[in-house]
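For this depiction, one protein chain was excluded, whereas all remaining protein chains were kept in their positions.
Entry: subunit A
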Amino acid sequence: MSTESPARLAVRKTYKLYIGGAFPRSESGRSYQVHSASGAFLANAALGSRKDARDAVKAARAAVGKWSGATAYNRGQVLYRVAEVLEGRHEQFVSEVKAAEGGSRKEAAAQVDAAIDRWVWYAGWSDKIAQIHGGANPVAGPYFNLSAPEPTGVVAVVAPAGSSLLGLVSVIAPAIVTGNTVVVVASTDKPLPAISLTEVLATSDLPGGVVNVLTGKVAEIAPWLASHLDVNAIDLTGVTDDTLAKDLEVAAAENLKRVIRPADPDWNADPGVSRMLALLEIKTVWHPKGV
């Protein structure tokens, strides 16, 4: 009998969904195999279903009041906290992004750096967007008149198919910084960084339900989100099939969801404010002046 102990067996992670601050398996009990850019088996991810999508919308709706009602200062601090926690897990995300997207470790590290910096950038917007996008209107009469932006509500997001972390962060952060809550369909082929990101979100004081992440097939899950009457907006950034995108837009018209469909975004470019503005409503309040 040998006295040498065998090489230690690694403890693998089970990748699950993220709904309402918890990590459930798919209600459907299904999973699918996720492979690296080079074709090696990485993990089994949950194959999300219609029921999962509906549960996620319910969780997102329940979170709207508290999150949109939080002070902008508070939301900014939470987003900054996400950056802090992500920085602490830098090496893990470099490995995951490299596995998902291929390329060199240096290239993956640049993606992770940019993703962390993007959280910081958006964190700072929380208490400024209302100042640059709202304000007093000089109406021709004795009235106080003020326009201010408000979150549109629950936003369904089809995350970019290719950019598994930086692209993902670039679509989540501008939606939630202003008080929206999101249901994200992660990249089908590269979902693991998204699930790991939810572990960061869950430990950054982000209330449960503000971000919900589903993994699975876009063509299966997205139509339920596009037609869901309790979803206010849909971001089709990650929909690569034009026919599916059109069908989703048609479904979204039923309750006049706001639709975002940018043409081939460059995630390394300055994001600008257009994503934030697309998910904001302007409310204008009038009151007479008098003694």
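One rule holds in what follows: contacts are C-beta pairs under 8 Å (C-beta built on N, C-alpha and C of every residue); 3 or more make two chains touch, one makes a residue touch a chain; residues count from 1.
The rule is short, and it goes like this: contacts and distances are computed from a predicted model.
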Per UniProt record, name of the chain withheld from view ["Betaine-aldehyde dehydrogenase", "NAD-dependent epimerase/dehydratase family protein", "Sugar ABC transporter permease" or "Electron transfer flavoprotein subunit alpha"]: "Betaine-aldehyde dehydrogenase"
Touching residue (missing chain; options A:140, A:269 or A:291): A:140
In subunit A, positions touching the absent partner: 132-133, 137-141, 143, 145, 147, 152, 232, 242, 245-247, 249-250, 252-256, 258, 261, 263, 272, 274, 277, 281-288
